[in-house]
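The complex appears here without one of its protein chains, the remainder shown in place.
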Amino acid sequence: MIKPTCEDTFLLKKRNLKNDYFSFTFKPYVPVKKCKPGHFLQLQLPNSDVYFRRPFSIASVDSNGSIEIIFKIFGEGTVLLANLAKGDKVNLLGPLGVPFKFPKKNEQTIIIAGGVGFPPLMYLAVEMIAKGHDPKSIHFFYGGRTTDDIIEKTRLNKLGVNFYPVTEDGSFGVKGLVTKPVEEFIKSSNSNMRIFSCGPTGMLKAADAIGLKYNIPGQLSLEAPMPCGFGICLGCVKEKTDGTHARVCCDGPVFEIGEIII
Amino acid sequence: MIKPTCEDTFLLKKRNLKNDYFSFTFKPYVPVKKCKPGHFLQLQLPNSDVYFRRPFSIASVDSNGSIEIIFKIFGEGTVLLANLAKGDKVNLLGPLGVPFKFPKKNEQTIIIAGGVGFPPLMYLAVEMIAKGHDPKSIHFFYGGRTTDDIIEKTRLNKLGVNFYPVTEDGSFGVKGLVTKPVEEFIKSSNSNMRIFSCGPTGMLKAADAIGLKYNIPGQLSLEAPMPCGFGICLGCVKEKTDGTHARVCCDGPVFEIGEIII
Amino acid sequence: MKLDLKVKIAGVELANPLMTASGCCGYGEELADIFPLSKLGALVSKSITLNPRLGHPPPRTAETTSGMLNAIGLANVGIDKFVTDKIPFLKKQKTKIIVNVAGSKLEEYVEVCSRLNDIECVDMIELNISCPNVDEGGMEFGADPIMTEKSLKAVKKVFNRPVIAKLSPNVTSIVQIAKAAEQGGADAFSVINTLLGMVVDAETWHTKITNNKGGLSGPAIKPVALQMVHAVYSNSSLPIIGIGGIRSTSDVIEFLLCGATAVQIGTGLFIDPMLIVKIEKELKQYMKRKKCNSIYDLIGKVRKY
Partner (left out) sequence: MKLDLKVKIAGVELANPLMTASGCCGYGEELADIFPLSKLGALVSKSITLNPRLGHPPPRTAETTSGMLNAIGLANVGIDKFVTDKIPFLKKQKTKIIVNVAGSKLEEYVEVCSRLNDIECVDMIELNISCPNVDEGGMEFGADPIMTEKSLKAVKKVFNRPVIAKLSPNVTSIVQIAKAAEQGGADAFSVINTLLGMVVDAETWHTKITNNKGGLSGPAIKPVALQMVHAVYSNSSLPIIGIGGIRSTSDVIEFLLCGATAVQIGTGLFIDPMLIVKIEKELKQYMKRKKCNSIYDLIGKVRKY
């Protein structure tokens, strides 16, 4: 784990992406250079009715010293967050957690994203390409209930990755669950592959199962309620397949396929 | 006591009068017709770190259904209040308390105002004039430490009352405490008089003493921390000169001179 | 079946499970200016003592994080004035009337309760054996199982309608005290009174209330109250009135799930005097949504791991 920084930043840019989805950019964010895809931040909300900080994955960083998160309104905390105005002060603790391990250049990368699991995976794709990975080696499966759950399409398209939108109601892309096209892709391919997934529990379970079934290595980024976010409270643990506990915040949030009981 | 209303209103107009002094106008305020000078409101702040409502005197009402308060930043609650933006929702409970009893038309009205005691007394002067009192029968003594503590001069001047500013450092009006010019005025006058005062404890004590010394009737508007503001918690009591307790919120905040141990 | 908020406490039927908490609604007059008291399942009066009490000198309340501290000191008009000045108003209200009784000696409790026995409109007595704000009696009674049983027995002899024991949270085992009260003949429990606390001003170095220590109430204490309601519920079959930090409909539901048959709202009324009216409406919506026809479909239904 790298040393996190705890600092006040300001909301520089606020965009309402779609319905309940927002993109917030904060600046100054000093530890920008330490950030890697899979890292997250703990945001302090300006109201102690919401006592804990709230964790959000890093969606992008800019070398000018700003950092972006993308979030969806769930409950009290994200409502308060969405109500912030440009210029408002927010204290950020981060970067936190264990980031993704980049795949090898000769591997096909299968990304399985859903809901608010999208931001860290977009960041992963961006950084892979920056590091010289062929965009066409990245297969970005992005599932949602309806077209409303699929955000930042143009941003993804611009990256030049293979983009496979999947919606349960068929309102955008393939109809159904994301698992089916993923399995089809795997069956049709005979290169080395690596899976990365972040999204709702059901999706993570499926990604985990697929990895184990086809013997494809990979990583999953998990969620848990996080009182502290940096390893001191033991409140975020999940059971591992070996019977011990792992702290999602600092032993994860990124774990190997097969490592955790999801 | 009249029946208070508990309703959501919106911040219609926000003015920073001077340094820490603000004027806020809220609308819609339905019980506008029930309001009288001396009445106050309990404002609910949007943050339960500040658990109690905060009391503010009515500074003016408009028949178009809006209501004004004037406040100064003291602590956490007023900081939060000052941070509200136009359009923000605020829940108001009011009008609360016992208002001022208007003087007779043939009486000279001595108003002794200080600090945030100014708003209800300005409201009193405005309403007296509206009810046909001669502005020149109103003697508005307004004390502060420096000129920074004297707000809304032009508004007062427009009313046509006799305006006697007094500052401790002499930066505006007469130098010294407000008590001296008040006593001088009283000694020089031989009409029937009536005193109204609201301001810091020292000023109220002095006003009370002057009333008793010169046997001039009048009323003082007091302050107390107010958990409820409408009589149910018994948290705001003051000791009366007869040995019993009075609730500032609903037996007051306006009391007769000599009634309360200040 | 029709949706119905009615509950019964010791045979007394309440229109809904929502009561005011003692000391947080005076004798009802001020609240009646804001909403009709018929909206209440029951009104619980300020603690009544034998003689009138001024209470502690001010300041006697202080704000805390998500709560407040009070040491009002049982300020009340005394039983005589209560009967002559307050009962006529209460008699006219279309809600159940619960009179909270306090004292510093057992004889005082007995005297006040026997006077109340003659007042027909008093549906129940709530025995405050748990007030932290008086020097003698009060809390000492409620911290000691023997005194608790004795007080209940004595009061039950002179008051022929239900008696609710209001329990203190400042004890090692609230279950032990509840059992003693039940042994003494209590018909129901009110759980909880305030937690002992202290508030200090870091600038002036002064305690913020004249009594130095006082009772903590408000949302801060809700988890403590829920745990105690659940503990008493798991160990007694008497009905429980849940109290502590309620300021929303979901708070009320949490108390019902933990085993309360009704609830009282105190400090929450200071912040929002219309709270009970609002909750009554939202509670019906919740029950419709959850397909509950009766409050009894919620009582004690918490799902444990």
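Letters A, B and C mark the chains in the order given here, with residues in each chain numbered from 1 onward.
Definition applied: contacts are C-beta pairs under 8 Å (C-beta built on N, C-alpha and C of every residue); 3 or more make two chains touch, one makes a residue touch a chain.
What you see is a predicted model, and the numbers here were worked out from it, not measured in a lab.
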item	value
Selected residue (touches chain absent from view) among C:N51, C:T65 or C:Q285	C:T65
Residue of C:V77, C:L167, C:L257 or C:I295 in touch with the missing chain, whole complex considered	C:L257
Sole residue of C:L216, C:I265, C:I279 or C:I295 that reaches the chain not shown, by the stated touch rule	C:L216
On subunit C, residues whose C-beta touches the chain left out of the figure	64-67, 69, 143, 170-172, 195-200, 202-207, 209-213, 216, 219-224, 226-227, 230, 245, 249-251, 253-254, 257-258, 286, 301-305
Hidden partner interface residues of subunit A, rising order	1-4, 6, 44, 48-53, 91, 93, 224-225, 227-239, 244-245, 250
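Assume only the chains that are shown with their structure count from here on.
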item	value
CA centroid of subunit A to CA centroid of subunit B, Å	55
Chain centre separation in whole Å, for subunit C relative to subunit A (CA means)	49
Interface hub residues of subunit A, defined as touching at least two other chains	48-49
Contacts with two or more other chains, residues of subunit C listed in rising order	65-66
